[in-house]
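Shown next, in C-alpha cells, is the structure this report addresses.
Heads up, one of the protein chains got dropped from this complex, but the rest are sitting where they should.
So, chain A:
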Amino acid sequence: MTASDKPILRIDGLTVDFLSEGDPVRAVDNVSFDVCPGETLVILGESGSGKSVSTGTVMGLIDCPPGDIVSGTLVFDGTDLSRLDNEGRRELNGRRIAMIFQDPLAYLNPVYTVGRQIAEVFESHGAGEGGAMRGRVVRLLERVGIPEAETRVDYYPHQFSGGQRQRVMIAMAIALEPDILIADEPTTALDVSVQAQILDLLRDLQRETGMALIMITHDLEVAAAMADRIIVMNAGKVVESGRAEDVFTNPRHSYTRRLMSAVPHGDPKKRSRPVEQEVLLQVADLSKHYKLGSGPFAPKREFKAVDDVSFTLRRGETVGIVGESGSGKSSIARMLLRLNEPTSGSALFAGEDIFKLEGRALNGFRRKVQMVFQDPFGSMNPRMNVRSIISEPWAIHRDILPRQRWNERVVELLELVGLKPEHAERYPHQFSGGQRQRIAIARALASEPELIVCDEAVSALDVSIQMQVIELLADLRQRLGLSYIFITHDLPIVRQFADRILVMQRGKIVEEGETEALFVSPRHEYTRALLNAVPQPKWLQRDPTPLAG
C-alpha cells in the first residue's frame, strides 16, 4: 500500500455546538486532522467524545439545528464542504465520500431488497437506472463476499446475518469507488470472528482502490489493527495524535495512557480467593430445543439452542460462559432464572431442582438468584426513580426488610456500588451507562442473593467503564461471598475475573477449564479461534491471514 502525502481531506479547527434546552453543548472543540489517499486514520474515543460528530459534518449528516458548526474549515479535494449547498453535498455523498455505520440492521431500509438499495447509489449519481444495474450490483455483492449473490440480491436486510449486512453496507459504500470511506464503529455490533473478516475486507478494498479510510472506534484492538495514523478524542477535543505505533507504544497524554491500561491483559491478582467446596449449583444435561415452523411439505425441524449442557458452580466461585451470538449462553441464563422452561435436564441449586420449584418455593429461589442484564436502560422502568427501582424487591419479598428501613438500605446499597445517596431521587435517563449498570447491580443486591447471573453485563459499556464495573463485581464478591455466572462474548474480559471458563459453540460446551490454563493452552480449535480473533496491531502484521469463520 502506498499512501500519498497530499491530503484528500483536511479539517481545521472544527467546532460544533449542539443546542439542547438551555445552553449549547460543545460536542466538538477545535478539532483538526487530515487524511491522505490510501491511508487509514483511526479516530479513537469513548462514547460522547465527539468522534462521530466530527465525521458526521464531513457527510453533512449533522442536523442543523440542533447542531451548529461554529467555526472551522473542511476542505475535500480543494472544495470547502461547509460552504456547499445541499445539491453540491448530495453530489459528493456516495460518489466521492461514503460511509458505513455501526448497526447495519437499523441503517438498512427494512422494506426494500438489498439489491435495490445498492442500485440507488448508481441512480442517485446518474450512473444507470434500476434493472440495468443488476449485474453491477451482483458483482459488488460477490466482491464483498456474499455467497449466492445472484439470488441473494433480491433478499431483504432481515434475511442476512449481522456480518453479511455489514458487507451489504460496504458494497453500497464502495459502489462508485469513493475517495474516502468513513467507517463509524463498523464492527462493534459483530462477533469477534466476524469482526476480523470485516476488517480484512476493508483492508483489501483499500488496497485495491487506494481510498482513504477514516475509522471511528472505541475498540483499542480494532484501532491498532487498522490504523496508520491515529487521533484520540476525549470530551470533544483531540488529546493525542500521531503514527499508530507511536501512540500505542508510547502514549503521551494521560487520557490515552488510562485508555491503554483499561484493556484487560489478564492480571490474575483479582482471582486469588479461596473457593469453598460446597456445590451451589449443579446443572446436568440441560437442553433447550425450539421447534421450527413446519409446513405441510416441510419436515419438522428442531433448533437446539442449548444441547446437553452440564457444569457445576461452587459457592464463592465465578464461572465465565463465553461464546458468540447464538451459542446458547443467554438461553442457559434464562432457564436458570426460570424465565424460560428447559426442554430437559436438571439444575440443583443448594440441593433442590430449580425446574421443579413452584409457588412459594419458587419465590424463595428467585430471591437468592439475581440477574444483571446487558442493557441497564432497557431493564429499568423509565418512570421509576432509583429509590423505587432498588426497593422493589422488598415489596415483592416482604420478609427481607421492614418498610421503615427501606430508605436507609437504599442509601447503603448505593454507597456499596459507588453511587451517592442523592442519586436515589433521580431517574434512569439521568445517568450514564456505567452508572445505570451500578444501579442494576444495587437492585440485584437488594434481595440479598447468593448467585448473580451477569448476561453481557459490561458489553455495552466503554472500555474504561467496563473495568470499573468488573472491579466492583469482584469487590462485592469478596465482601458478600457472592457467586457469579458471567456470560460474555469477550474472552479477555473474563480472564481477570472468572475462576473457570466454559466455551460454548452452537449450544454445546466445547471446552471447560481453569481460566489461566484455558488462556495459556486452549485445547479446542474454536477456543483458539476466539483467542486469535483479537486482531494483531497493524505494525506487526506481515501477511494478514483471514480467520476461517
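Here are a few things to note about the model shown:
One rule holds in what follows: a residue touches a chain if its C-beta (ideal position, glycine included) is under 8 Å from a C-beta of that chain, and two chains touch if they have at least 3 such contacts; residues count from 1.
Rule of thumb we're sticking to: contacts and distances are computed from a predicted model.
Chosen from "Heme exporter protein C", "Cytochrome c oxidase subunit 1", "[acyl-carrier-protein] S-malonyltransferase" or "Binding-protein-dependent transport systems inner membrane component", the protein name that UniProt gives for the omitted chain reads "Binding-protein-dependent transport systems inner membrane component". Only one residue from A:Arg10, A:Arg26 or A:Arg90 touches the chain missing from this view: A:Arg90. Listed residues A:Asp103, A:Glu142 or A:Glu392: the one in touch with the omitted chain is A:Asp103. From the options A:Leu74, A:Ala149 or A:Met172, the residue with contact to the unseen chain in the full assembly is A:Met172.
Interface residues of chain A facing the missing partner chain: 59-61, 86, 90-95, 98-99, 101, 103, 106-112, 117, 120-121, 124-125, 156, 158, 169, 172-173, 295.
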